[in-house]
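Everything below concerns the one structure shown next.
Removed: one protein chain of the complex. Kept in place: all other protein chains.
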Amino acid sequence: MAGNTFGTMLAVTTFGESHGPAIGCVIDGCPPGVAIAPEDFRADLERRATGRSRHTSQRREKDEVEILSGVYEGRTTGTPIALLVRNTDARSKDYADIEDSFRPSHADYTYWQKYGIRDPRGGGRSSARETTMRVAAGVIAKRWLAEQFGISVRGHLSQLGELQPRGFDWDVVEDNPFFWPDASMVEELERYMDALRKSGDSVGARVTVIAQGVPPGWGEPVYGKLDAEIAQALMSINAVKGVEVGAGFDCVHQLGTEHRDEMTPDGFLSNNAGGILGGISSGQDVVCSLALKPTSSLRLPGRSINRAGEAVEVVTKGRHDPCVGIRATPIAEAMVALVLMDHALRHRGQCADVGEISPRIPSQA
Amino acid sequence: MAGNTFGTMLAVTTFGESHGPAIGCVIDGCPPGVAIAPEDFRADLERRATGRSRHTSQRREKDEVEILSGVYEGRTTGTPIALLVRNTDARSKDYADIEDSFRPSHADYTYWQKYGIRDPRGGGRSSARETTMRVAAGVIAKRWLAEQFGISVRGHLSQLGELQPRGFDWDVVEDNPFFWPDASMVEELERYMDALRKSGDSVGARVTVIAQGVPPGWGEPVYGKLDAEIAQALMSINAVKGVEVGAGFDCVHQLGTEHRDEMTPDGFLSNNAGGILGGISSGQDVVCSLALKPTSSLRLPGRSINRAGEAVEVVTKGRHDPCVGIRATPIAEAMVALVLMDHALRHRGQCADVGEISPRIPSQA
Amino acid sequence: MAGNTFGTMLAVTTFGESHGPAIGCVIDGCPPGVAIAPEDFRADLERRATGRSRHTSQRREKDEVEILSGVYEGRTTGTPIALLVRNTDARSKDYADIEDSFRPSHADYTYWQKYGIRDPRGGGRSSARETTMRVAAGVIAKRWLAEQFGISVRGHLSQLGELQPRGFDWDVVEDNPFFWPDASMVEELERYMDALRKSGDSVGARVTVIAQGVPPGWGEPVYGKLDAEIAQALMSINAVKGVEVGAGFDCVHQLGTEHRDEMTPDGFLSNNAGGILGGISSGQDVVCSLALKPTSSLRLPGRSINRAGEAVEVVTKGRHDPCVGIRATPIAEAMVALVLMDHALRHRGQCADVGEISPRIPSQA
Partner (left out) sequence: MAGNTFGTMLAVTTFGESHGPAIGCVIDGCPPGVAIAPEDFRADLERRATGRSRHTSQRREKDEVEILSGVYEGRTTGTPIALLVRNTDARSKDYADIEDSFRPSHADYTYWQKYGIRDPRGGGRSSARETTMRVAAGVIAKRWLAEQFGISVRGHLSQLGELQPRGFDWDVVEDNPFFWPDASMVEELERYMDALRKSGDSVGARVTVIAQGVPPGWGEPVYGKLDAEIAQALMSINAVKGVEVGAGFDCVHQLGTEHRDEMTPDGFLSNNAGGILGGISSGQDVVCSLALKPTSSLRLPGRSINRAGEAVEVVTKGRHDPCVGIRATPIAEAMVALVLMDHALRHRGQCADVGEISPRIPSQA
């Protein structure tokens, strides 16, 4: 309610500032019996981590997750799971220059206007550092969805600046630092990013997340629609300016005969809906995309004002990503997984008696 | 929580099916003292109404709003405001044919899969009829925002199929049945729609909503971001497949130097952010867009299945809109207004002591 | 959140003022498939009704419930159930005298202090008229609990002024207008109430509610404890000043060896816990009591102030109950049933996989 909790039956509360002592989260509502160990978070945190490649910010956190509660003898107990990550590589001095100024297109100015006080170190609460805990919580959600329903939630970069994949292969997505589904383009991306970093500028990106295996029937009318909550979840990620489900904005110029997903006893014939109809999952792949803006922490000077209201020139000297969208893939996966798990629990609560309904058709004919 | 309530400090709960006895809503949390009369809802309900022009569905509801509670001697009392609209023009027979089949790309199949029971009359709860109550609730929110802060929340159609406005003039938006900001194109739109209706097909649309006068500081970190809740609000509207704030998906190919909104003591120099930074309003115009899919209630036959799981051909005989997006403008305005009012109340609760912060720069230089 | 909604997975929102056009509620989260018809509400509304006997207020409402939504062909559909009751017997003139004064021990003064505006007719929103909708919602909860789990939720008056039942027989509770479990005392109660009414004074009462058949495991740690939510539910009923679970305040002078409920393979040996341990149901009867204050709407003049801040003498001329506690029995049952159903749904959501756990011992040895 005060803004730092996400979800209802599965409620994730995060806390922590970029350069404070620690960041963490409390995951409330996870069913008992899920096997969880500290090392289970490593892979996804590494995927998200700053410093994974030369194309992302050079901050190097260990990001060791400590499980503070909710797990006994390696299994969740149904009580709140608290996770803690200490901030070990917080070079606050890098930010000393900008304590007194508002970086353009950052939350500096708006936090100041809201609270009249702000923690300027590394962006404080507005830093993407917070997303570490989303990814950690998402690890549990992804595991539970996989174990209970065989659901996979995977993402990839679907656009970087003007570049779009020409081919598509899930198998190569994890083999390159861009989560890019077309191996033939990786060198081109490397060159593009190198030139961009050299220029001191940044660029936007698009990420796509696909959840396979979601059973039909998840989602609530009418404000708790599955896609409405996915939209909130994705738009709440730092730097996101747009969210699409299925055909997304392309549906604006589609005809009804073109957009509609016809059904046959053998399955759906297309998936413009992105697996969601009337806010409820249809059994098809849940497909959604998000647009991430280019970071505004630039080495190229920009006009702004300081706390005295005077014009200043702002240059970011600290570490930064020329394309924050690259690291957003695991974050977006996590958010989609959390929304799905929450809806699974709610659906089970309300409709457990209903059981499986016929007729149920395949995801794709 | 069970999905039919929207908002926190200002909580709107809607109820009702398309062809049930009535639809209604309960608005909880409206401050006392707001002047409200039944006729205040008329204009916006008329803007949304089916039957406004030949380009929208021919269902003709009177849509008379009865105020059941929360208003005494013409003013809100702080207690829940219940609004009721009787369904008077519900021709259920039109839908008798499809009771046994699932219309492709409708919620028919997903509601069935969720609940194992559904009210097929006019789409039941999944019908856009529900949005009537959003518009009604939005009337109160728009009034309160205007009176307390001088905020205006206005929308217009920004794309219809492939057509985009060539000029822009707020003053003409309400003068044509399309909420179109370019008067010179209205005839072209008329012809386009006539041809479309004749063909039996439908088309998508894009709507843009702009809130002017929003003070800086509204929005909560990090899941209660103003844009995150706007995204949920807009995505929860029937037929919406995408939501953008500010530059939206265009930011994917923007450079940081291009996207960032520089600030000067005289104001912001651009508004790619759409008035929201770090999830908190900046004082600039809040700008958001939504993509609406073409309706799938078509006179052109489509393949589907029936409740026995057999292949059937479905044709919609009832009234329908060839472009549901046209009527979405007042609905989208209402949702944005409700989100803003909710955030205003929350902000006031938490930050009332803070008062107005300096420096505060103008919306636009 | 704004105060007029109760519950989470099962969320009941009520609206309406005592002398406004109508009162009603929206029940969101009820599973699909529950058989409900307008006449199903009659019995419990009658039990609660004013005018049931000469011992309660003489207002005579028909209290006809109209089902506005959420039910199709006699069964719930999973969508919000809206219920409406028109106010037909609202004699506002009775209250004209007191519009300008604050009745002592009423909400008149506090509503005025909160909102700066109030609907004085019959107490407006603060009237016990609101509890009609609690009872209506409770009918659905009681039915669902009975059908799904064989749970019964029943209440009785357990004290009236100084009078306490000497014997106990569930079978006679519904046979007298006091919900009194000792038939031999009914005449005594009649005389007591007649004398009280004659005197113009009023008296308090205690109500006890017992839920039998609640399976172990319902309730959430640590703020969502079953007893914590029952306490909120019961304390939210008009005129309630105290709530107890199990031994209640008697536990203050009990020794641990006296209070503890020992367990054997054949069952529990006592039930001082009232069926709840650590906030979670134990499988024993859930037992709770509430204290209701004597109404302060008295024919005997009392000192107060008016809106000008001047001393006045207030006399209530309208109808009133000399003991509001008598009618509280069905209201308290309804609130307990709503809490139980909400917890059942939540438990099912989170712990559906867990299934039935052994060892499970009987409620009572």
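As written, the chain order gives the labels A, B and C, with residue 1 at the start of each chain.
Methods note: contacts are C-beta pairs under 8 Å (C-beta built on N, C-alpha and C of every residue); 3 or more make two chains touch, one makes a residue touch a chain.
This structure is a prediction, so every number in the text was calculated from the model and none was measured.
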Missing chain: touched chains present in the view: A, B, C
Residue, one of C:S18, C:S126, C:N176 or C:T329, that touches the chain absent here: C:S126
Contacting the left-out chain in the complete assembly, out of C:G138, C:G155 or C:G217: C:G217
Selected from C:A2, C:L145, C:V172 or C:V336 as touching the chain missing from the view: C:A2
Hidden partner interface residues of subunit C, rising order: 1-6, 8, 14, 102, 104-107, 109-116, 125-126, 130, 159, 161-162, 201-206, 216-225, 227-236, 238, 241-265, 269, 272-274, 276-283, 291-296, 298, 300, 302-305, 307-311, 325, 346-347, 350-351, 354-355, 357-361
Hidden partner interface residues of subunit B, rising order: 1, 8-9, 29, 31-33, 78-79, 148, 221, 345-354
Positions on subunit A contacted by the hidden chain, ascending: 1-5, 7-11, 13-17, 20-24, 26, 28-29, 32-33, 66-70, 72, 75, 77-82, 84, 114-119, 124-125
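By definition in this document, only the chains that are shown with their structure count from here on.
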Farthest chain relative to subunit B (centres taken as mean CA coordinates): C
Whole-Å separation of chain centres (CA-atom averages), subunit A against subunit B: 26
Rounded Å distance, subunit B centre to subunit C centre (Cα mean): 38
Cα-centroid distance, subunit A relative to subunit C, in whole angstrom: 45
Numbers and ranges of subunit C residues touching at least 2 other chains: 1, 8-9, 29, 32-33, 78-79
